[in-house]
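Note sheet for the following structure.
Here the complex is missing one protein chain, while the rest keep their positions.
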Amino acid sequence: MIALAPQLINLFATLILLLSFAMISQRRIVSLINIFAMQGVALVAASFLLGYATHQTDLYVSGALTLVLKVIFIPWMLHRLIRRLNVRWDVETLINIPTTMLVGIGLVIFAFSLALPVSRLSHSIAGGSLGIALACVLLSFMMMITRSKAVPQVIGFLSMENGLIFAATTVTNGMPMIVEFGIALDVLVGVLILGVFMFQIREKFDSLDIHNLETLKEE
Amino acid sequence: MHSFTHPGNWLHLDWVLVVVCAWLVIGCAGVAALRRFHFVATVLFPVGACFSVLLMALALSATFAGAEVAVLPLGLPQLPFHLRLDSLSAFFLLLIGGVSAGVSTFAAGYFRKGEGTPPGLICLEYHVFLASIALVVLADDAYVFMVVWETMAFSSFFLVMANHRIPEIRRAGYLYMLVAHIGALGILLCFGLLQANTGDYTFANMRAQHLTPFWGSVAFCLAVFGFGAKAGLLPLHAWLPEAHPAAPSPFSALMSGVMLKIALYGILRVGFDLLQTRIWWWGVLLMAVGLATALFGVVFSTVQVEMKRLLAYSSIENIGLICAGMGLAMLFASHGMQAFSALALTAAMYHMISHAFFKSLLFCSTGAVLHATGERSLGKLGGLIRYMPWVAWPTLIGVLSCAGLPPFGGFVAEWLLLQSFLFTTGLPGAFLDMLVPVMAAMIALIAALSGYTMVKYFGVIFLGQPRDDKLAQAHDAGAWERLGMVWLVTGCVLLGLFPNQMIALIDPLTQLLVHAGLAHTVAENGWLLVPVHMDRASYAPTIFLLGVMATFGATYLLVRKLYHARMRRVPPWDCGHPWQTARMQDSAEGFGQPIRQIFEPFFRMDRHLPTAFDSEPSYKVQVDDPLWHWLYLPVVRLVERVSKVVGLLQQGRIAVYLMYSFVTLIVVLLVVQR
Amino acid sequence: MNALAFVLGFPLLGGLVLALVGHWPRARDVNVVFSLGTFVAACFLTDYVIDHGPQTVWGQQFFIDPLNVFLVTLTAFVGMTTAIFSRPYMRVEQDHGKMTPPRMRLYHSMYQLFSFTMLLGFTTNNLGIIWVAMEAATLTTVLLVSVYRTSASLEAAWKYFILCGVGIAQALFGTILLYMAADKVLGPEHATLLWTSLNDVKGQLDPTIVTLAFVFLLIGYGTKVGLVPLHSWLPDAHAEGPTPVSAVLSGLLLNVAMYAVLRCKVLTDGALGTPMAGQLMMGFGLLSVTVAAFFLSRQKDVKRMFSYSSIEHMGLITFAFGMGGPMANFAGLLHMTVHSLVKSAIFFTVGHATQKAGTQVMSEIRGLIKVNPTVGWGLMLGVMAILGMPPFGVFASEFLILITAMREQPWAAPFLFLALGVAFASILSRVLPMVFGDTTLKALAHPPALLPVFLHLVLALVLGLYIPPYLNGWYVQAASMLGGVMP
Partner (left out) sequence: MSALGVLSQLLALVTALLLAPLLTGWVNQWRHWLQNKSAPGLLQPYRMLHKLFKKESLVAEHASSLFRMAPYVVFGCMLLASAIVPTLSTDLPLSPAADAIALVGLFALARVFISLAAMDVGTAFGTLGARREMLVGFLAEPALLMVLFCASMITRSTSLTVIVETLANRDLAIYPSLLLAGVAFTMVSLAENSRVPVDNPDTHLELTMIHEALILEYSARHLALLEWAASLKLFAYSCIGLALFAPWGVAHAQAPLALLLALPVLVFKLAVGGIALALIETLSAKMRIFRVPEFLGTAFLLAVIGLLVNVLLGVG
């Protein structure tokens, strides 16, 4: 089982990358949230496996933390939010899906070329996955730019966090515990605040479209 | 900081610092008694004047003493305040003390109740202004120079904004502050070059540096730009005719009389003292700029209709003449002709101090007229000599001195300047020999034109019939105002009649800057002012005045004795036209009309001529500054266009902002990877 | 080291207490008391550090050295004066009906928590915790900015959260890379993110990883510092929130971000040996100064204008630290201090002025001196100070920055002078009509608290003319510690 660990980690890494691409090409919000949850599951699996392979208990703790937060609580809250705000229609994008895919591939290539010299130096068993993590971060960054609705933008932000946590766990076998807790706490509070904001934006503009958030500018 | 020894053997510098601190204390006392107008006017200002007189005395004794240096604990840790009192700064302290004594006493009588800013606040700004001016001439390193230089601009800005209810005054204040700051940035750049990468910003170190001709020229041009902005040299003069009339009169007197000189002090300090390399075309540049400014200033002052703007443009003219003198001195110095350079420099210094006195006198008189009649424009004044003799006669002396007429200081300065322009045949290079006589011709023309302006100024205000019947109630100047004006008049007269003694005071300065002086040759000839040699040229103002007075007295008595002195008052000759009104006299525009016609290309005129069908025909001519449309407005439009383009950066769409962040990340990563 | 406990404890406790009683009328005074307590504790802490030198406390999780101790004191001091200023300000806001009791409670508790996060950010030794503190600071200020619940403040808060969230995420990635570099050198068991241990071993850190890490950290924390082109959130956030929040945001939060960048620059300089970090910072700094200067002339809203002025000054500070060397670092630290003091003083006076005029549009604020001379003169002197007029400290630090720039980076001097000139022209042309002239404004119901304004300006004046020796000692120690002399 230990021998298989590096390949398994790479498998999970590619799975996360695949899910990021899926999120970019997704049109409906509900499936978008489900893919985000699946990405969380992959992340949890990777950290449990790594914890088992390197006998580090705090990886289990961080995996559990991610499981509770990113797989159970946040998707549940987003689903409840969508039902309350009856946001059903599909995701509007600023540029059409094929071009986003092309740009996505370009980003992945850039991320890999960037991370190649670094990953060779890392002697943890999943060194290679740094490139993939950086790719996930850039992809979710691009997703936030191209989405014109509040909910997809929030999901983009959260999937960026996923990418970062994945980088932390694989490249350096997890951050010190205190830092893990801090990050998790920040993400949780962040999501709560975003939820509150969405209610207020909805109540103020009776739509979640970012276009009416453009009044503050230079004439 | 040397220990506080017994006051007996304090240096002059310490006493000057005592005077500066005293001024600051008076300023604070003014703030304490913010609204108590009587206490501020009759106690604080006169005490300030006494300290000015003390400063003058100190400067007199310091001119002949050696240079004194002091280091104050204030300032940056690595760069404490260095101060130095050498003969150059002593001369300027003399100028500051003399003029501010007169102006402070005048200001004591100048305030009236319930006018704009509370008098206490004005007292604070005034005395901070005086203190910073005195410190500028003492500064001996770049940091303290910049600090006191901008404090001077800062405090005079608040003086200009004294009655800020009027929108034009706010606009003038803004323009003044902006040009002053841009000038200061230029000066800072110049000091940056002068320290030549040694990192030590004291003037002593700057003197030791030998810059290459290129960097030396860049430093000099920056200095002329920076200090020229403050002095009102041609391209950067637009603020002066706006700011000086806006300030209350005693302070515009001080600004015109003293602050413009401090700007020229800067050029002297950098051009002659700090920069060791000297290149001939620097002098030519200064002369060209000076003369262009002078001609521009005098032509514009002739066509003004508002008395304080007229004096402001006349200040520009005099600054131009002084700059031309300094330029000539630099030209001679660069060719090693020290004696002639000393002559030109003495001429410039003489013009500086006489202009300080007579221009302050004229501004004080406009202040008195303004207070008596409440009227600024020349068109509504006239015949005030009957109601305000105590203001009219001193102003006459100021007018004669400003026009450069013989018995007074203005003429001596002009005489010396023309003499220095005559001895140019020794200069190598045919081009220079050609250039300088033409410059001499322009100086003569400018002096004559200033005579024209002054006749217009005095004639339209004080002589003739009052153009407005409310002028009859114009009350004469108060006691303090008279004392202030008398002090300034004595200054003008002494400068006019005793040039030898004044040149003896200027001599240490020229020895310091160009290592030559006139004192030796002048002292030999007793009453005669002989700059170079007896049969070369000589002028004795006292004998001259005695001659005119003697003939005046003799004819007066002879006519009385031989014939009689009967006189009868009759209505003036009306050429058969009974309805002679005061409006038939020349108005201010009328008197300036010939100049407007001759120097047409100088102005940007828009004239409103009444047509035949006007119900009430009116004639209006508006003369304004062409540079405003060629230089200032294009710069403002350029800045607006650039900021419109930059404004596009902030369009409000969050996706675009995210794009900025994303693109920056990618770009920086690529840059770093390479 | 109980002084540090108090410094962190007071705001945390204050946040919790005010969460319960924030809506009471006396809550304003409680807020001041807590801030005062923090400030006193900070003074004790500084005293302690002066005598005993740098300290690592509580299992090396907290580290106090000359660099961050004077920033802690500055933050506590400005926090206290802002609390004093917010007492009358908030009472007037309540009268205008913009602040309901629940919102007051949110405001007070978030205010204290915000100062806690800043002080935590300064004192912690762990780079990860610095990141957590920055994220927490963003969260608390998002709530403070959106406290008025108007559409504009909502938009500003949303943009602020999204942009800063993305920015800080990149900083997290940089921290992870740093951790990876440390892991390689110290071995997996005792690899830590403690700055002191990283600082000791920074020579052996792998250059390629550290370069990548510094880029991510610089862009991440640079977004929080408001460097152009990452600055877009700053004018909206600073302009829409209540004025005490703008004062604290402009004055203090930018310093925390700059402090984080400085910590990373020290490590990068040690690891790389090449001036890459300094050059990047200089590039961003110069871009910020020039672009922000041209933004100023088109502003209509007074708080937006001063937030652009904050961008310009932070650009100048970044440029100074980018140049490196003892003189430039000294100037940068001095400029940080004086900018915080003067900018918060300006926001205090602007706060009162906007309340008088009922609007933030500058064309409707006229003749402050006539209505209330202290507010008018306070604003005038504050603006003169921020524009770099000499008696004030801003001129001293700008003077040092400019002359070092002329000596070491002559190519940058013309840009700096152009930017300073344009900024001077634009700000003065907007402020003069506001301060002078006739007015239609009416006096305020509650007398404005102007003690903080003149306290700040006097401090700035003192720093301009005479820097006391022990403060100078601080700066020189911190400057030499920052090192990074350009080759």
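Every chain is named by a letter (A, B and C) in the order it is written, and numbering of its residues begins at 1.
Everything below uses one rule, namely that a contact is a pair of C-beta atoms (placed from the backbone, for glycine too) under 8 Å apart; a residue touches a chain by one contact, two chains touch by 3 or more.
Since the structure is predicted, the reported quantities are computational estimates derived from the model, not experimental observations.
Undergrad: Name every displayed chain that the left-out chain is in contact with.
TA: Counted over the whole complex, the chain not pictured touches B.
Undergrad: Consider the whole complex, including the chain that is not shown, and state which of B:Thr63, B:Gln585 or B:Gln650 touches that chain.
TA: Final answer for the missing-chain contact: B:Gln585.
Undergrad: Among B:Leu13, B:Ile96, B:Leu194 or B:Leu400, which residue is in touch with the absent chain?
TA: B:Leu400
Undergrad: From the list B:Val43, B:Leu418 or B:Val642, pick the residue that touches the absent chain.
TA: Within the whole complex, the residue contacting the unshown chain is B:Leu418.
Undergrad: With the missing chain put back, one of B:Ala32, B:Ala204, B:Leu445 or B:Val636 would touch it. Which one?
TA: Per the contact definition at the top, the residue touching the missing chain is B:Leu445.
Undergrad: For the chain that got dropped from the picture, name the residues of chain B it touches.
TA: 382-383, 385-386, 396, 400, 403-407, 411, 414-415, 418-419, 422, 425, 430, 433-434, 437-438, 440-441, 444-445, 447-449, 451-452, 454-456, 458-460, 463-465, 528, 534-540, 543-544, 547-552, 555-556, 559, 562-564, 566-575, 580, 582, 584-586, 590-591, 593-594, 597-598
Criterion: only the chains that are shown with their structure count from here on.
Undergrad: Based on which chains are in contact, what kind of graph results: line, ring, star, complete or other?
TA: complete
Undergrad: When A-B is set beside B-C, which has more C-beta pairs in contact?
TA: It is B-C, judged by the count of C-beta pairs in contact.
Undergrad: Measure off the straight-line distance from the CA centroid of chain A to the CA centroid of chain C, and report it in whole Å.
TA: 31
Undergrad: Measuring centre to centre with CA averages, how many angstrom lie between chain A and chain B?
TA: 70
Undergrad: Any chance you could list the residues of chain C touching two or more other chains?
TA: Correct list: 158-159, 162, 166, 170, 212, 235, 295, 298.
Undergrad: Please set out, as single numbers or ranges, the residues of chain B touching at least two other chains.
TA: 647, 649-650, 654, 658, 669
Undergrad: Which of the residues in chain C end up touching chain A in this complex?
TA: 61, 126, 128-129, 131-132, 135-136, 139, 142-143, 146, 149, 151-152, 154-159, 161-162, 165-166, 169-170, 172-173, 176-177, 179-180, 183-184, 188, 191-193, 206, 208-209, 212, 235-236, 239-240, 295, 298
Undergrad: In the complex of these two chains, what residues of chain B are touching chain A?
TA: 647-655, 658-659, 662, 666, 669, 673
Undergrad: Once bound in the complex, which stretches of chain A touch chain C?
TA: Chain A reaches chain C through residues 114, 117-118, 121-124, 130, 134, 137, 141, 144, 150, 153, 157, 160-161, 164, 167-168, 171-173, 175-176, 178-179, 182-183, 185-186, 189-190, 193-194, 197, 200-201, 204-205, 213-216, 218-219.
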